[in-house]
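First the structure, which I've put down as structure tokens, then a few questions once you've had a look.
Apart from one protein chain that is not included, each protein chain of the complex appears where it belongs.
Moving on to chain A:
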Amino acid sequence: MIIGIDVGGTHIDGAVISNGNIVKTSKKITDRNNLFETIWTTLKILLEDIDKSKVSRINLSTTVSTNAIVEKRVSKVGMIVQSGPGMNYDFSRVGDQLEFISGYTDHRGVVVKEIVEDEIKTIRDNFIKNNMESIGIVSKFSTRNPSHEKQISEMLIDDFDTVAMGHSSSGRLNFPRRVNTTYLSAAVNNTFREFAENFEKSLKLEGVDVPIYVLKADGGTMDLDTAKNNPIETILSGPAASFMGLSALFSEIDDGVLLDIGGTTTDIFFLADGVQLFEPLGINIDNHKTLIRAIYSVSIGLGGDSYVRMEDNKLKIGPQRMGPPIAFGGEYLTPTDAMVALGKLDGGNKEKAVLAVGELAKRLDLSIKEAANKILDIMTGLIKEKVDNLLIKINAHPVYTVKELLENKRIEPQFVNVIGGPAKILAPLLEKKFAVKVKYPEEYKTANAVGAALAKPTIEINMLADTERGILSAPEAGIYETINRNYNLEMAENRALEIVRDSAIKLGANKADIEAEIVESNSFNMVKGFSGVFKNIRVRAQTTPGLIHDWRSQ
């Protein structure tokens, strides 16, 4: 049995899955001021009448880190940044005190200029004096050679709660994002650790001794111990949980669009040959661009409760929500009122809805039915327009080889799957707009909790093997090892798959669940002088996206 819990901004959803069946669900209101109690209440409901010894794991998608960042309840962070030659950065939003230091490592990972120890010591004393709690250390190209970050960390580790290093967040190259990610990691570490320890303690008191996994924004999980060391990976896992839930409810192998239409927003996801797209670099949170891997999702301000009004003689919907629909006691017209007025949605005050739509109908010189339909037509049209624009952007993603350019692989949706309150009502309208099959599941209310339950450990590595320097690195797995001159692409690919599998097991994966795949791989000849030819090999590998084995075998 697996328990999945998804803590959202408004609701906390829970599901118990056994042998591929949903045996129990729960939906409660989230108390943002007492997240721990909220989770605990749901967990107790789910555990009631269940043989606790049969629970094999708890998967939790939590907003603890997200809230800490958004609400600025974070540690005081001192940042040490080694930017070397290059752009002149403004990191003024990063940390409570930020210091630039000398020293430089180049793009090959060669240390060009050493750090100055006295400089670091002065900064350390200063940080102590200014009561910094956590430290973030980032050097340019540290993923190619983390020696400076490690050296500095050694000098500081005893004096602060947490020291976060840039190279451990991601192997992807992007120094400003690495700085942001490392800062956020240092900032939320204590909050998350406290939460995690409380949770573990409470479970023990309840007599539940099962492994706990935490959901990540990429739709995968990691075990709680890993999460304690890398809490930033747990941010914004909500959309990922919804996505995984959608994947569980439908099984698709084509290109497609997934929509989650809620009250305030609509979340849009894409599938390429049935597999999710990831953010090209990483997720954005609180205006910080990060390197945190995430499922590509775009949220637009358009839902059942969006504000409908005339503006410049045009009918406009959203992006703001002015409160509940008129049919449900609100003051402003919404698409939900149109649905109620048309008799498509039960509940609420139909008379009020008809009256409100009627007022608009007069201004538009239409019948009430026509006006209501027009609202829904505009709403679905806006969704279609947004999806089309996103597809143009996605399909224009940069490529770097002639082969890729000539192949011109594009996402061409063959279906739209939709969940959320108005899914059933809007499906036929969406079908007309998109001119592809639109499906909605009967049971979707706790899809996100189901998604959380079925997520499995995931990892991506960005591996570089340089036969001239004799070094292989896979920063995400903390691997820096020596290789010989004859190392080649095939060896690198095999090693990458091995590293992905080993890392997934460390994150708590079952052997049966691990599938690794190569995403990108290239081998470049490096010509040195007249005779030396070395190899610069780059391999990106990941756990194959998908749901855990228990579910798929059904």
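Worth a mention:
Here, contacts are C-beta pairs under 8 Å (C-beta built on N, C-alpha and C of every residue); 3 or more make two chains touch, one makes a residue touch a chain; residues count from 1.
The rule is short, and it goes like this: contacts and distances are computed from a predicted model.
Not every chain of the complex appears here, and the one that does not is recorded in UniProt as "Histone deacetylase", selected from "Histone deacetylase", "ABC transporter substrate-binding protein", "Molybdopterin synthase sulfur carrier subunit" or "2-oxoacid:ferredoxin oxidoreductase subunit beta".
Screening A:I128, A:V399, A:A435 or A:A512 against the full complex identifies A:V399 as the residue touching the chain left out. Contact with the chain that does not appear here is found for just one residue of A:L315, A:I479, A:I505 or A:M526, A:M526. If you put the missing chain back, the residues of chain A touching it would be 83-88, 90, 104, 106-108, 112-113, 140-141, 172-177, 281, 289, 396, 398-403, 405-406, 522, 524-527, 533, 536.
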